[in-house]
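Got a structure for you, questions after.
Note that one protein chain of the assembly has been removed; the remaining protein chains are unaltered in position.
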Amino acid sequence: MKTEFSTPHSTKRRFRVLKEFLIKAFLFICAASSVLVTVGVVWTLVVEALPFFDDVSLSQFLFDREWTPLFENAQYGIMTLVCGTLLTTVIALLVAIPLGTITAVFLSEYSSEKMREIFKPILELLAAIPTVVYGYFAMLFVTPLLQKIIPGISSFNALSAGLVMGVMIIPYISSLSEDAMRAVPLHLREGSLALGASKFQTSFRVILPAAFSGVASAYILGISRALGETMVVAIAAGLQPRLSFNPLESTQTITAFIVQVSLGDLPQGSIGYRSIYVSGLVLLIFTLVFNLIGQLIRSNMEKKFK
Amino acid sequence: MNRKAEVKNLNFSYSHSALVLKSVSLPIFENKITALIGPSGCGKTTLLRCFNRMHDLYGNVKYDGSILLLPDQVNILSTDIDPIEVRMKIGMVFQKPNPFPKSIYENIAYGLRIRGIKKKSYIDEKVEDSLKMAGLWQEVSDRLHTGANSLSGGQQQRLCIARALATEPDILLLDEPTSALDPISTAHIEELVASLKKKVTILMVTHNLHQAARTADYTAFMYLGELIEFGESSQIFTNPKEQKTENYITGRFG
Partner (left out) sequence: MIVALVILLSLIIDMAMTGMPRISSHFFTSFPSRFPERAGILSAWVGSFCVVLVTALMAIPLGIASGIYLEEYAPKNIFTKIIEINILNLAGIPSITFGLMALGIFVYRFGLGQTIITAGMTLGLLVLPIIIVTTREAIRTIPSHIREASYSLGATKWQTIWNHILPYSSGGIMTGVVIALSRAIGETAPLITVGALTFIAFLPTAPVSDIAPYLSMKWLTDPYTVMPIQMFNWVSRPQEEFHINAAAAGLVLLTMTLLLNAVAIYIRYRFRKKYKW
């Protein structure tokens, strides 16, 4: 069993070093390939979208008041799609931020370890449901319900899509917010309670502000989810791009437009093909900006509590 | 008295920061127990972990000087020496018992398996021998294939000792092996360590002065990265030559 020490040039040693090196190199290539994917996404979108501007001027793109790239008399006002996207996102946030925050406060401050163990997985199930199922739900359950409450609401409308999307992103917001609140040091909590503050006051006046940056980053990641959500809006919000913020009418988001065009025949290089890439690029820029802001705030928070 | 290893003018530092060990020299005698004592942060664990090149796992470290393994006079700190081969010859037991979450049998067999030993009868025999040496055989012989995590803390630590012994190391390093254990388990381990020196040379870090006095043949007192005094335990604990050593063992600091 006694092994004598080998020299660096012995075959055995070289073989071992080589084997470990090859493994490391292989793993590195795998990890680096994820960068390749991102580069692939950005590069494809840019390359396929750029020729769009051979036919359409930037001012048309930004200031046309309609988006009808597939019609005879084509107009290219991306703002109509952006408007639809923002509208559904705002409605979703109006649902998800209050509910998500309250859920997070409840999980972090009010529930026992056991309750958390039960509730968290259930909440995560909300995020696991396929989005097409949510779309079904918005169109065939929520919309008829809304039609009873608000007569005259269109059978495709931004409101119902937004509401359902809101429910969908609750778990994203609540789970990240809860992490942030639980990271607040115990002594802050005890300090507040020792001064005679109630649990409710402590939660909302001490914990929530202290965890603000973490909670804010949760909101921002929620926004970027809502911006990129596709199936719910494609099914329930309708297909008419509109430069209006009326939630009762139908509208069209960037993602829904991409779906609509993709469903048809799509020759490479046609204006329809270019238009989905250009709108996809706009969407990507929006979400990337929000993601980066969210991560920045988050890493600041991590520094603060370390 | 045979020397098993010899530390010569050892300086050690992490990347480019200050020296953690300053010009340490001491002999390690064969089939004896040598204890390293000193206040926390004195570098005793750092010195111990030089012996199996554990520091190499954490990136940039700088060894200066040598640890010679006798009788071959191989400097195990040399960059030409593969740390993995060093660890094959020098076993280690840690502060906290850290058995693998596998069966008792597999814990001990692992060291043999990574040395390429496949013969089942040989492994069986080795598992039994090491468990007997570690005084654990009677307690576990009927449940070798149950999880090691089901053992008590003291048993787990003896299992870790058995695991290190199975590969017949030249030197066994013990890093405060009883600091996480209750007094009864501690007594067991101390007895065990005393009985092991017939087979293996032992280098042990301990916080517990009484433990060093009871079990070690030689004791080295370290302070701020330097070796202050080295000698037979009886001399160090009854008649220290250095003022600092005396202050420490009489409890004036540390």
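Each chain carries a letter (A and B) given by its place in the written order, and its residues are counted from 1.
Just so we're on the same page, contacts are C-beta pairs under 8 Å (C-beta built on N, C-alpha and C of every residue); 3 or more make two chains touch, one makes a residue touch a chain.
This structure is a prediction, so every number in the text was calculated from the model and none was measured.
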Hidden-chain contact residue, picked from the options A:45, A:146, A:181 or A:215: A:45
Hidden-chain contact residue, picked from the options A:109, A:229 or A:249: A:229
Checked against the full complex, the residue among A:123, A:146 or A:159 that touches the missing chain is A:123
Taking the entire complex into account, which one of A:62, A:195, A:248 or A:288 touches the absent chain? A:288
Can you list where chain A touches the absent chain? 16, 19-20, 23-24, 26-28, 30-35, 37-38, 40-41, 44-45, 47-48, 99, 102-103, 106-107, 119, 121-126, 128-133, 135-137, 139-141, 167, 170-171, 174, 221, 224-225, 227-231, 234-235, 255, 258-259, 262-263, 266, 268, 276-277, 280, 283-284, 287-288, 291-292, 294-295
Which chain B residues would touch the chain omitted from the figure, given the whole complex? 52, 54, 57, 59, 84-85, 87-88, 91-92, 94, 96, 98-101, 110-111, 114-115, 149, 160, 163-164, 167
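By definition in this document, only the chains that are shown with their structure count from here on.
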Suppose each chain is reduced to the average of its Cα coordinates; what separation in Å results between chain A and chain B? 53
Contacting residues of chain A [partner chain B, same complex]: 1-3, 5-8, 13, 16
Parts of chain B lying in touch with chain A, wherever the complex brings them together: 74, 76, 80-82, 84-86, 88-89, 115, 167-168
